[in-house]
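My structure is below; once you've seen it, I'll send some questions.
The complex is shown incomplete by one protein chain, all other protein chains being positioned as in the whole.
Showing chain A:
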Amino acid sequence: MLIPFSMKNCFQSLYSLKIPTAGYKNIAKGGLILQSASNNIYQNLAVEDWIHDHMNLESKPILFLWRNSPTVVIGRHQNPWQECNLNIMREKGIKLARRRSGGGTVYHDMGNINLTFFTIKSKYNRMENLKLIIRALNAVQPQLDVQATDRLDLLLDGQFKISGTASKIGRVAAYHHCTLLCNTDWISLSSVLKSPYQGIKSNATPSVPSLVKNLLENDDTLTCEVLMESVAAEYAAYHKIENNIILISPTDETVFPGINKKAEELQTWEWIYGKTPKFSINTSFNLSEQSYSEIKVYVDIKNGRIEDCKIDAPDHSLPLEMLDKLSTSFIGNKFCQSETSVLINALLRTCPKDYELNTKWHLLCQKVKSIM
């Protein structure tokens, strides 16, 4: 049962009181079930940050249900160039977000449910949460064969991954969040979760690719709405609280003071790309399909910025001075297509008017841009 959010007072007192008072106890005894009214990844991740930072979870765990418009979400210490196809994502308008929990890369769309279990540190128990989800699934479809693995994935029929897990542990609280694939566009999923970038050397945490399947393929009663209701009901039963799903607006500053700033931080280039662990790219390409001249590129990237860059044309198809000029001009810049475009356009204006050289130069710049 969804309750449109009229419990502003509830939240204000939950926020302002670090220790329970009589009023607080009356409002939310034993836990809360929240559902986001937003499908914006940054706003929803901001809700997680806000609850984690501000709410007193002692004897009051929280379940947060949310879904997002098409987005790729990478783990805290991952490398987006290693994990996904940024070019396809740009073409299709699929967002990229970096979450604060660890773990691997996932694709979200409205066919995927995200579940976040907030507790105090001592009550942090991911397996218990997954067992709750399995009970919820079996409550809808008793024949469903879903098991949790040691890696805390949920497998359908022993082989298809329908859920992945990640978590974060803070000062006093912790959260465990996981996905649940109901009816995701798996064509988009498989195209964006494959990195085309070659020659990356990085110690970022890698993802473990898995065979996935939508629950709806097994049983068409397993829609997102049905499953969210079932998980909420199971959570309410387990924590002995009322089965009321409170709908929240992640942009409401009166309920969540400071939340919009958190959402903004999550959208900054510095967070999404700049937090990528130091890495290097060592790759080569032909200038064009017709040309056999191989260009070697070596780039060192730290905090998302180019620390070192070398571009080589071993067969001297391009003058050394031009290549040096290009590589040194990259240093200090963001490893980013749009910033590189600006730089390249400025450099092209200084390029010699020789047509052939100009064409090669243009091709080179485009190729270098495509690795970003």
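Rule of thumb we're sticking to: a contact is a pair of C-beta atoms (placed from the backbone, for glycine too) under 8 Å apart; a residue touches a chain by one contact, two chains touch by 3 or more; residues count from 1.
Keep in mind that, in the parts below, contacts and distances are computed from a predicted model.
Q: Looking at UniProt, which of "YbaK/aminoacyl-tRNA synthetase-associated domain-containing protein", "EF-hand calcium binding domain 2", "RCC1-like domain-containing protein" or "Glycine cleavage system H protein" names the chain we cannot see?
A: When "YbaK/aminoacyl-tRNA synthetase-associated domain-containing protein", "EF-hand calcium binding domain 2", "RCC1-like domain-containing protein" or "Glycine cleavage system H protein" are compared with UniProt, the left-out chain turns out to be "Glycine cleavage system H protein".
Q: Of A:35, A:68, A:129 or A:205, which sits in contact with the chain we cannot see?
A: Of these options, the touching residue for the absent chain is A:205.
Q: Among A:37, A:88 or A:120, single out the residue that touches the unshown chain.
A: Of the candidates A:37, A:88 or A:120, A:120 is in touch with the missing chain.
Q: With respect to the chain omitted from the figure, which of A:30, A:170 or A:258 is a touching residue?
A: A:170
Q: May I ask which residue of A:101, A:327 or A:340 touches the chain that does not appear here?
A: A:101
Q: For chain A, which residues lie in contact with the unshown chain of the complex?
A: 58, 75-77, 100-103, 120-124, 166-172, 174, 176, 203-205, 277-278
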